[in-house]
Each structure stands twice: as structure tokens, then as C-alpha cells.
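The complex appears here without one of its protein chains, the remainder shown in place.
For subunit A:
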Amino acid sequence: MYNNVGAQPGVPRPPAISQPNPFGDTFYGAGSGLIRGGLGAYGEKILGSSSEYVQSNISRYFSDPQYYFQVNDQYVRNKLKVVLFPFLHRGHWTRITEPVGGRLSYKPPIYDINAPDLYIPFMAFGTYVVLAGFSLGLQGKFSPEALNWLFIKGLLGWFLQVSLLKLTLLSLGSGEAPLLDIVAYGGYCFTGLCVAILGRILFGYSYYFLMPWTCLCMGIFLVKTMKRVLFAEVRSYDSSRHHYLLLFIALAQFPLFTWLGITSVNWFI
């Protein structure tokens, strides 16, 4: 009955599914669509130069995001095991490369357990926000504004983690690792954090055991990963500086996790 009426475009209706819109196209298919369609268009407007220039710059900083979402259930399970119990990982930590179109590129996460992905960090971040909100509610201090505040705090923590890793890389003279790789490595910390907060919700005192444990595990994971990344990227091999920086990365996890684990609406209390 409503089919006839639905055909009238004079009626104020939301746009039909078949209409192309820039944001719809960018997320279809590979992530290069995002760069070409969305960012390329805006880059042209903003910079006024040719979109080729903007596109190449953005591609340098923002490698194809779709690569990081090629995951499946099995990868997610195994990667969680690697992140939460890195000392149990028997295999090597290097990423598998394959020649693609004349250049060497890394295999996508489905085929390589050591490849970083962005699905786990995003879901872990969301879980952190939800669990932190839950623990706030158990203390009786829940409000939607508090949840927004926790979201911002989590984002800030993620940003601090990423800048820590990036600065370490830069201080050794190489900043060539793709930004999204570093973002992914930084986001893995939220998995351990979620486990610790879940422990605190279920048994109050288990938090004091789980928190240092997950800090340690995250430290080991980051050290092992960054060692491989540094070996792959850095030209001059200065052993002692490498080791001090890796140790610093591992030790910096403790204050970061402690700060993120304080689920309250104030900065430090």
C-alpha cells in the first residue's frame, strides 16, 4: 500500500540508499577510498593545491586503515592471548613480509599473529569506558557527564602512550613506522586495563594484584614489539641506548595504568 506513496520525492524523506554520498563511498571497499574520497577532497579545499600532493602526504602518515581491520575470530583470540600473557608466546615476534607489487609489505593480521590491528584497541577502549562507567555506578557517582569525562581521559591516555612510543622511535633517529601501527600498539594497553578493572568490580582487592601484573605483561609485550620495530627501522645500532629506552617504555606503563585505572571524575583522585 505504501509503495506508491514512497515513490514521491516531493515528500521530505531521508536520502535513498542508492544516492552516492562522499562518506558512504569512503568506507566502501579498501581504506584507500577514505583517503581518495574523503581526505583528498577536503585537503584540496583546505590547501588549495593539487590533491595528489595532499594524497601522497596523507598516505605517508595514515597508511591504509582497512589493513588493520582484516581480522577474524581466531586472530582476535590468539592476539588477546599474546597481549595478556606475552611470556607464553612461543613463536618469534617478527612480522611476516611478502613481496607485493615489487615492494615488501607486511602480511595482513589474518595471516600473521604479530601484525598490529585496530579492532582490538578500539573494542578494548570501548570496554574500558563501559567498565569504568560501571565501576563509577557501583560507587554511586554515575552520570552521563562522568562517562564523557572517562572517554576523554581514555583518549588522553591513549595519546600519551602513542606519543611515548613515537618519541622513543624519534629519539633513535627513525620515525618511519606508520602512525597507525603506533596507534595500534598503544591501544593494546586497554586490554590489560579492562581485565584489571573487571577484577576490581568482581573482587575489590584483586585489583592490587591484577594491576601490576597487567602492567608487567604490557611492558613485556611492548618491549618485545618495539625491539622488532626498532631493528627493522633504525640504521645505526646503539645497543645500550636501545635497551635503556626499551626499559623506560616498560617502566612508564606503571604510572600510566595507575592513572587510567583511577575511575573517578577528578584528575588524580
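The criterion applied here is as follows: contacts are C-beta pairs under 8 Å (C-beta built on N, C-alpha and C of every residue); 3 or more make two chains touch, one makes a residue touch a chain; residues count from 1.
The working rule: contacts and distances are computed from a predicted model.
Novice: Name the absent chain by its UniProt protein name; which of "Acyl carrier protein", "Protein YIP", "VAMP-like protein YKT61" or "Proteasome subunit beta" is it?
Specialist: Checked against "Acyl carrier protein", "Protein YIP", "VAMP-like protein YKT61" or "Proteasome subunit beta": the hidden chain maps to "Protein YIP".
Novice: Identify the residue among A:84, A:123 or A:179 that touches the chain left out of the display.
Specialist: From the options A:84, A:123 or A:179, the contact with the absent chain belongs to A:123.
Novice: Write down which of A:66, A:94 or A:206 is the residue touching the left-out chain.
Specialist: Checking each option in A:66, A:94 or A:206, the one touching the absent chain turns out to be A:66.
Novice: Residues on subunit A that touch the omitted chain in the whole complex?
Specialist: Missing-chain contacts on subunit A: residues 2, 4-15, 17, 23-24, 27-31, 65-66, 69-73, 76, 118-119, 122-123, 126-127, 129-130, 133-134, 137, 142, 144, 147.
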